[in-house]
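Okay, so here's the structure we're looking at.
All protein chains but one are shown in place.
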Amino acid sequence: MTNVTQWVAVIPTAVLGLGGMVLALAPRGEERIPAFGALALLLVALSVPFLFEGGYTAGVGASGVLNAGLFGAGFLHDPVTWFFTVLVLTGTLVVVAMSFGRLKSLGISSSPEYYGLLLMTSASAIVLVGAGELITIFVGLEALSLGLYCLCGSAVSSRRSVEGALKYFILGSFSSAFLLYGMSVLYGVTGSTELAVIARELVSVRQIPAIFGVGLILVGVFFKLGAVPFHFWAPDVYQGAPTPVTAYMASVVKAAALAMAMRLLWNGFGHNEVAGWWLGSAWTVALLTMIVGNIVAVRQRNVKRMLAYSSVAHVGYMTAALLPPGARAAGGGALLFYIVAYSVVTFGAFAVTMAVTGDRVDQPSADDISSFAGLSRTNPRIAAAMTLFLLTLAGLPPGTVGLVGKFYLLSVVVQSHFVGLAVVAAICSAISCYFYLRVISAMYVQQATDVTPPHFVSPLGTRIVIGSMVAASIILGLTPSFVHNRAQAVAHGVFVRQP
Amino acid sequence: MERIHTILAIAAITFAIGAVGVIVRRNVIVVFMCIELMLNAVNLSFVAFSQSVGNLTGQVAVFFVMVVAAAEAAVGLAIFIALFRTARSVESTSATELRL
Amino acid sequence: MALLDGFPLLSALVWLPLLGAIVLYAIPGGDSPEGQLRSRGLALGFTVMTLILSLLALSRFSSNQPGYQLVESFRWIEALGVRYELGIDGVSLALILLTTILMPLIVLSSHSIHESVRGYLACMLVLETAMLGTLVALDLFLFYLFWEFMLAPMYLIIGIWGGKRRVYASMKFVLYTAVGSVLMFVAILYTSWMAYDQAGVQLPSFLLGDLLHARFTLQEQIWLFAAFALAMCIKIPLFPLHTWLPDAHVEAPTGGSVVLAGVLLKMGLYGLFRFGYPLFPDGAAVFAPYLAALAVIGIIYGACIAWVQLDIKKLVAYSSVSHLGYCVLGLVAGTSLSVTGSTVQMINHGISTGALFLLVGVLYDRTHTRLIADYGGIAAKVPVFATLFLLFTLSSIALPLTNGFVGEFMILSGSYETYPMLTFFALAGVVLGAVYMLTLYMKTMYGEVNPAREGLTDIRLIEAVTLAPLLILVFWLGLFPQPLVDLIEPSVVRSLQITKERSHVLRESELTREALIPEDMAPRGVLMQKQSEYPSRPMSL
Amino acid sequence: MDTRQVITSLDPALIPLAPLVGAAAAYGLGRKNRVFSGVIATFAAIVAFALTLKGVFDLAPSAIKEAHLWRWFGVGQVAFDMTLRLDRLSSVMCLVITGIGSLIHLYSTAYMADDEGMPRFFAYLNLFLFSMLVLVLGGNLLVLFIGWEGVGLCSYLLIGFWFRNLNYCGAGRKAFVVNRIGDAGVLMGIFLLLKHFGTVDFLLLNDRLGEAAALFDPKLAAVCTLIGFCLFIGATGKSAQLPLFVWLPDAMAGPTPVSALIHAATMVTAGVYLFARAHFVFDSAGAELGLIVVVVAALTAFISATIAVAQNDIKKVLAYSTVSQLGFMFLAAGAGAYWVALFHVITHAFFKACLFLGAGSVIHGCHHEQDMRQMGGLRRLMPVTFITYFISTLAIAGIYPFSGFHSKHAILASLGQSPNSLIVASAPIIVLIASVTAGLTAFYMTRSLVLTFFGSYRGHAHPHESPWKMTVPLIVLAVLAVIGGIGLEHSLPHYLEAVLPRAHAHESLAPIDSLGASWIGVLGVLIGVFLYGPLASVPPAIAKAIPLLLRLLQGKYFIDEVYQTLIVRPLEGVSRVLWRGVDQGVIDGTVNGTAEVVEVSGELVRTMQTGDVRHYALYLFGAIATMVAVYLVW
Partner (left out) sequence: MSVTIAILSVCMLISAVSVVAARSPIVSALALVGNLITVAAFYAAMNAHFLAAVQILVYAGAIVVLVLFVLMLLNVKGEAGKKSDFILRVGAAIIAGFFLLTVVPIWDGWLGLSNLSAPEGTVRAIGKLVYTDYVYCFEVASILILIAVVGAVTLGRRARIPNIASE
């Protein structure tokens, strides 16, 4: 494994990190420079995984996945990292496109810093995705979180954005303290921070402290994913943060958190006895997340809060697929496909919400369902796009990608004997039809009352994003195989090995 | 050998105190300080574990945790100042516009 | 027809209406008067073309050839083993013809819709695609996809162009069907999984062909059939699960009611016939008596409630509950005569109730009210309408020489062998049927002319043209039903045969493999209990 | 019976075709010229009559002309064809239907002359002829059923012909629904036949029952009893026997020709025809069935006769008399003497049609006045109507030379010689009831005769004799009423010998003995004459003496009210409860209830979201603590 290919895998992180810093120094006046700079950097970073795929498969040695790459266990050169790097980069690309031209109206005064921060946060997300060792995970996670706290609070003038940042900061650091404590216990028990070593040691180690350590780590993971007992931050932060940042958090950050969860739960604690410890509580968390996510969303008036709770619900479905250590290969593939599909639709939905709220960001009822009233008459194309996204989230066929994703996910859940969970997931997705359709009925059935603000023409960036997301969801819906096969291969390569 | 045990116990207790502090106090800056307290407790247990395990990884971890804590302090305080600017106070009770 | 051999007829049939919907939106200038006219013309064109395609399919369909015909199949999602597999047999072809005949009439009847006509017609075309897809899909996944695809356009049709309580009605319609079909979703997953590791089928497959080799224990069959039956019985609608129908009908526009009563209700029965029975024969046998009992209760319950209704559309809706109770009784009785009768009655109900809703639409366009009290004695004012209404009423109460009688007689005589007592009570339904329909006819048509209805104008040409084909069908199927019966019967006999064989295979294998008890430590046991031995219950098929 | 030859010919198909074409033509062409529709319809009826004659002309005793039109529908070995068969039995019925039908059509052209709905009326009348002919000519029970419900429909349409008046429509609906209840019985019979014998074709059934009887199949009797009973329910529905006769009196709401044709001559006799056609079922059925039929028939006859006595509306009197005479027919049918039943059908058709048409011309004359108390003294003003009415009254009273006597006498005789042992045992009582009824019949008919035609005219219209189109049919029918009895007494059994069992003539009594045998009729007439002639004050006195009896009779034993309170009202009440209570209350309640539960629980969890960071931290810490504890406990 020549060194050159190893270096390649680190390039995206470096490019984004340094690039972000340079962008932050750009002059504040003109927004176009930092925006196009960010796009260029992202494209460069994106070209790396596609051109030098070798860099990512080097890590998969004969003995299995986790042999140390150039940077020790810190960076894993395996297809999962490749898959998530691509996902994070494309996600960031879309967020940059979404926020182009809208920063002023969103209340973000300094655009270069915003784009710089965005790039650097994505860099840390890539670190987190590829981390195979506890300390790197922690640092990557903290870097990601700090970036998000700042991005949330970037609309400094708006009280809600700062409040969101505050809440996210306090709860984030509070939960990462627990995560760290878990890591320390695990280190104390197994003697090393590398996941491979931990996985080997955990089987033969004294149980009680190990369980305590695993439990606490699980807390940190579930907090970041937004699973129910730890989800209380999600609605407020999603509503408070500027919409592109919310979109970023709902898709890219969730994907990174999912990658962390997969690595920790499957590679770290994947062995059958070890899995036994955390399976019970994870099962309960999945159940609660599905139910609470859907039930509370039913009462939501604000679209962003509703989308927040819907993302909590979808995390519930994903956690259900996380459970079965037995069907990891299939489960992995299903999860990867689901997060891709979910990200596509979330970007679309938030882009439309942004287009609908227009420049009334500071008015409290700006993104209520009432502001969607009569959209089908004032702006039919966007209304049609939003209908497609909502139906996909609900899993009703015009949005076939949602249905296909659910099919993958729940077939894995059923095949690992969690039929009860699958039934609950199914019923919850039926309940979810209610609040998704309520928005659609607002758009199509209710008349555009005079109170609904004039729909202002959103900048080119947002419209491109909406268009591309519609195209992506239709293509994914009709021919899901090209993504799912890749996801299957990726997961098979990394997770199927029974430690 | 019971040294490690006592240190770990103390760390755990301090950790719990820090946690209670985060929940109880209204002033966000004090909350931040309690979080620092919790991180310190974890650092202590890390060092204790590195003693019992016998390698220095624990201490490297503490090193990195300190870096993180520093960065966190910077960002945290910036947020508190922004909060003060918009909400005129540093009480967490004043920042409850986003709810239900 | 050599040139047509290569042509994927069924795919064309299914996707043509969707193409139409897209074309409708592609052409700009939707809502100007001539734009509306163009949309109506286009929509009519597409629906008529679909009808021609279905007639073409009929011409190339030979009823005595075993198995499914005009089959098209290619791999879609390998990971799940999902294949895009289309195929028809007698039963699905009959329902397809019903759909393609009704749709042009619905488009014609849309002259009373004035705001955003293009949207309405597009929804109808999309709905037609979904319905046709459901009828031709031979792959469970594809079937479920089209099955759910029907919800969205119907929701929009009721939601946007409906009456006052349309939001509640459309939401209730979607949620009712969604909750039911979601359980079927899990059952489909379980079935495809079972097919995977027991029959040694390499990839997990959703193909009906493969799934027919899957083996289940009785306990699994009961749960799986229960899930399927719940989804189907909500759609039919069977007695306790029917309360969405009256609301949906009352609030839906005329075209919406016709398509809902004409075709959508039949999807539940078709689903039970195509997937429910063959896949889980013993589970179905366990449920058969209960379904039959519910069907008969539904017949009498529907008839009684229809009798005291104040709103014409609600009355006709409850009459549908009663009529479809017969179809369920026929299907569940399981003799070739009763199942064929059930399918024939599905077609007849589609025609007669579709026509009744069109007639109510004619009245509603003029008077904008559906309450029986607002009418009275209008036979004098609108003689032609009165005659048509009488003829379709007769078809609805199954008078001999009309189509209603043929289906009903076959069902009752067929199901007499299996459930004598229930058939006796079903006969009471025949009498009650006459009661409420004639009461409706009397209260609206006869007696002194209602002063408010003085200026009522008789049927216009366009409305007559819409109703004429249905009238012809009523008497053509009443006098010469044998061609339709010959189309349906071979497929029914074959399907019953498959079901019987499968039931034997499952019982012979005395599979004592216990249901997949979960090894995991899930705190709450999974639904499937441990199934120790295989209770052999005499098959009542 | 076994030497029948089946000849395929188109005659049976043409006979019903004529009125069908007539109906279409009458409605189509009649819209332009009303009178024209009457002419076409009458012509169509006459053509049908001619065709029947042609068909019957070369019909050998056991020959059957069969027209197998097309395979209606069939699945597997169960198949139903559209086959029409003309044999001796159906030819008799066809002759009666088309013959009397033509006369009534002619009569109607005058009676309905001033009604603008004439085309619709004649179309329905022809449609009725078509349905009745299909019923009679039906080759299997299903084609019979087509006719069966067809006539039910036509009677509904014709009763509610003047649809302006909601009561008439109500009567029409009541007729249809009660008939439907009967039809359910026939359907049940068909299902039983299908289950046990696999076919409903009369010829095949005859053979299969023959084989089964030959094998002394034990359960054959039980099965046939059940089938017979179901068919009997159908017959009671159609021919207005005891439980289901309530619709016939109300059916008088229709125009009088309708009452004459449908509710006197043809439709109501369909039940008797069904007995005759399906005789093989009733013969091999158990004895109890015959007894039930006879008992029901006797009771019906007696009760309706008593009601008729107290009726003041001339058509109601005739309606109840029809129900009573139908009772007589079923006496014969129940006793197995099918040809006697048919004999009475024919004679009854003659004189009852004549009576109804007479009543019609009276009503026409008195400008739609139907209450006999407003009539009187019409014998001078309407001589022809009076004479024909008088002759028919004597016929129905069963006085010797007139046809009524022969058929009624044959019925009483047949009771004694019935193959059914139970009937023979109970013959004395039944003959007694029948005789009393015969007496009552004579009495109320004379009462109506006297009230209408004798004394002074009490009404305030100025009656006049009806035009020739109405009087000619009256005369023809009166003549038939006279010669019918003697003519058919011997020729009919001989004619039906090959088709019906036990079709042999009784030895006819000498004239004097016949006169003696008809003493009951004479007595009834005399009492009627005296009570309403010179001793006119006596009936009101009797009425005052026992007011309860009068109110009971006039109120028709309150059977209608009983049905209403026992069946209709509760059913409607239950339906309302089902709708409001079950449908909206229970089921919708649970549906909306679950939605409510979801909303409330959603609300509960939502309020946890207080917005205060500290609460979130508390929840977080709490969740962690429980999770860790659960871990360790597990």
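Labels for the chains are A, B, C and D, by order of writing; each one numbers its residues from 1.
FYI, contacts are C-beta pairs under 8 Å (C-beta built on N, C-alpha and C of every residue); 3 or more make two chains touch, one makes a residue touch a chain.
Since the model is a prediction, treat every value here as computed from it, not as a measurement.
Of the chains on view, those touched by the hidden chain across the whole complex are A, B, D. Across A:8, A:80 or A:120, the residue that sits in touch with the chain not pictured is A:120.
In the full complex, subunit B touches the hidden chain at residues 1-10, 12-14, 16-21, 23-27, 29-30, 32-34, 36-37, 40, 43-44, 47-48, 50-57, 59-60, 62-64, 66-75, 77-82, 84-86, 88, 90-91. By the touch definition given at the top, subunit D reaches the unshown chain through residues 614-615, 618, 621-622, 624-625, 628-629, 632. Where subunit A meets the chain that is not shown, the touching residues are 10, 13-14, 17, 20-21, 24, 71-72, 74-75, 109-110, 113-114, 116-117, 120-121, 123-124, 127, 133, 135-136, 139-140, 142-143, 146-147, 149-151, 153-154, 156-157, 165, 185, 188, 206, 208-209, 212.
Everything below uses one rule, namely that only the chains that are shown with their structure count from here on.
Shared contact partners of subunit A and subunit D comprise B, C. Put simply, the chain closest to the centre of the protein, by Cα centroids, is C. Taking the mean of C-alpha positions as each chain's centre, the chain lying farthest from the centre of subunit D is B. Between subunit B and subunit D, the centres computed from C-alpha atoms are 97 Å apart.
Separation between the centroids of subunit A and subunit C, computed from CA atoms only, is 42 Å. Shared interface positions of subunit B, i.e. residues touching 2 or more other chains, are given as 19, 22, 31, 92, 95-99.
In subunit C, the residues touching two or more other chains are 175.
Looking at which chains touch one another, you get A-B, A-C, A-D, B-D, C-D.
Those residues of subunit A lying in contact with subunit D across their complex are 166-167, 170-171, 174-175, 178, 208, 211-212, 215-216, 218-219, 223, 229-230, 232-233, 235-236, 277, 280-281, 292, 295-300, 431.
Every residue of subunit C that touches subunit A in the complex is listed here, in rising order: 76-80, 82, 130, 141, 144-146, 148-149, 151-152, 155-156, 159-160, 166-167, 170-171, 174-175, 178-179, 182-183, 185-186, 189-190, 192-193, 196, 204, 516-528.
Listing the residues of subunit A that touch subunit B in their complex gives 134-135, 138-139, 142-143, 146, 149-150, 153, 156-160, 162-167, 169-170, 173-174, 177, 180-181, 183-185, 187-188, 191-193, 235-236, 239-240.
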